[in-house]
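With one protein chain withheld, the remaining protein chains of the complex are depicted in position.
Chains here go by letter, A, B and C, matching the order in which they are written, and residues are numbered from 1 within each.
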């Protein structure tokens, strides 16, 4: 075990290096990164008659926001941005329990601050409009779907998201880091394009919680906790045991 | 021959390493990857009056789905996702005949499961609509084209797809793996944007078979087997003999 | 200090190497790069009934223009393109004061020339139209926002931009340069998509100054100096002290 973690931490900048970075900076970075995610991501979702951003544009943009967060804070905190990702990384033995809890608090707080900032700088009529009466960026299940279908979709797309994380974290991929931000960003764009119109494509309890608490909109909110967290648990366990393979020391040096 | 395969397998994570990964995990990975492709790709193609995804968005999205599949399972199974790609990799001596057959079964089964999942989580009226009366994601030849033109287009665009694979597999490119997923994804987006409106831009028998069997739509279905498989055969043979060049050992070490 | 700068300058092509490149070529490169930015970026913003470029297209395009500038002149001058970025790089000790001032002059002059070229090759009615009565590419605060909200938005999105620069400049990321242009380009696309409709998403005094002087449009022009420069100052100081970590020599060699 210790061999492996040494292994990965040496070759990968995106993993935590608690000896070198003091933990407060890491958690602070995660907080700012999640605030960025909410502020920019939700600003791109503004959809009124004056600012007619399409679903296509908003979904593509959300992925690019993730790219920005990884670019800015990937080397500081790993830019999890998402309690489900933190849970998966905990199961992957990449983060300790206390740090995972600190990440969770930072993510919730960051999301809360990011959405608050958005409300501060935007005119009221772009947050609440005919198209988004509950408030911009609030996630909900489309009327044509049952809540069960909704939680199943959130479960499945978060399974894909966590598989992507597991692929990035796989020791065999450790040397392919240059374009991680681009790949991850476009992947999130894809998942938002795909499922955004049905469930909001949250995949992230923190991302759904912040707009919900600021606007007092809690209908079907449980879906955005149960679906993503269950997916993180199931996917990281399966991937770890079925697909993850270690790279031998000798190969690393080649 | 043995020298060459050693050569490529060492420098490339996306090639098979049957000694380290047990084969069941590899084939299982290919199955899940193909299921992902169908589930996400076809969800992004949903096109009704309620969910008006444009051709532009759906085609771009299909490429991003391929990016996701490569990111998640490229290091597990190579993420062929496509019997035509598996045929080409067999001609390239990168996979044994029994494994190629196992891949084929996994791809057909995975595509079947992926499309089935989509039908389970989506409301009926988004699978069948005025815009897609045969069922979402069913590939067919546009009425303005003759079947012969259709099979020719599928043949040509699959030739391009297999050329891309051959370019990725070329020993001279073995060290450029970081952004393979991005390049491959955008290339598939391009082929879908280009030919999607004429033939559906399938390039993949498994991808066309699953919607066909679930919806019982078999008109011109032969095109999606003959075009892609013939293209895989022709292109991989030409590229192998005309363009592929080995890299000398001494250069690899530099 | 001297150790650090040696460190980064060796491993990064985008940093200045004044010994090898004579300084005139560097400053000349920065001038051409900024002219490119204005010429191509603003041509993509042309929005008339004849050439109906959408906000989506123009914003995506602006990011791709930045990609081009980095690709062409990243290795010559670092392709700052922006006095705010130059200020941040000065605070990061990556550029001397005289060179920073030379960059500033080159950026202002380059932006002026680039916008002038655009006016020369474009018909009058595509520069001034019903949609852009003040002249294409002039940045202004949307009528629904107060100037204070506007300067706050410009401040916040420039904070993000400078964080991206700091992430790129971080010694831990020095080896990840291959896709810097793509990541930076898509990040600028994202910021333009997000804030473009509200403030023009300038983040750059030179980019706002050139259209203003050519068209004599100075309303709220101060915002595009105060917001970005203040953001550059604050962000680079915070990132430098809270998040930047040095890489040890021994690790670099691995």
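We adopt the following convention: a contact is a pair of C-beta atoms (placed from the backbone, for glycine too) under 8 Å apart; a residue touches a chain by one contact, two chains touch by 3 or more.
Please read all numbers here as calculations on a predicted model, not as lab measurements.
Checked against the hidden chain, the listed residues B:179, B:204 or B:236 yield one contact partner: B:179. Only one of the listed residues, C:71, C:144 or C:220, touches the absent chain: C:71.
Of the candidate positions C:61, C:89, C:107 or C:215, contact with the unshown chain belongs to C:61. Across C:85, C:141, C:166 or C:182, the single residue that touches the chain missing here is C:182. Think of the hidden chain as still there; on subunit A it touches residues 178-179, 182. Seen across the whole complex, the unshown chain contacts subunit C at 10-11, 13, 20-21, 25, 28-29, 36, 39-40, 43-44, 50-51, 53-54, 56-57, 60-61, 64-65, 67-68, 71-76, 117, 120-123, 125-126, 177-179, 181-182, 185.
Although one chain is not displayed, its contacts with subunit B can still be listed: residues 56, 144-145, 149, 152-153, 156-157, 160, 163-164, 166-168, 170, 172-173, 176-179, 182-183, 186-187, 189-191, 193-195, 197-198, 242-243, 245, 251, 254.
As a working rule, only the chains that are shown with their structure count from here on.
A straight line joining the Cα centres of subunit B and subunit C is 39 Å long. If you average the Cα atoms of subunit A and of subunit C, the two centres end up 27 Å apart.
Among all residues of subunit C, those that touch two or more other chains are 178-179, 182.
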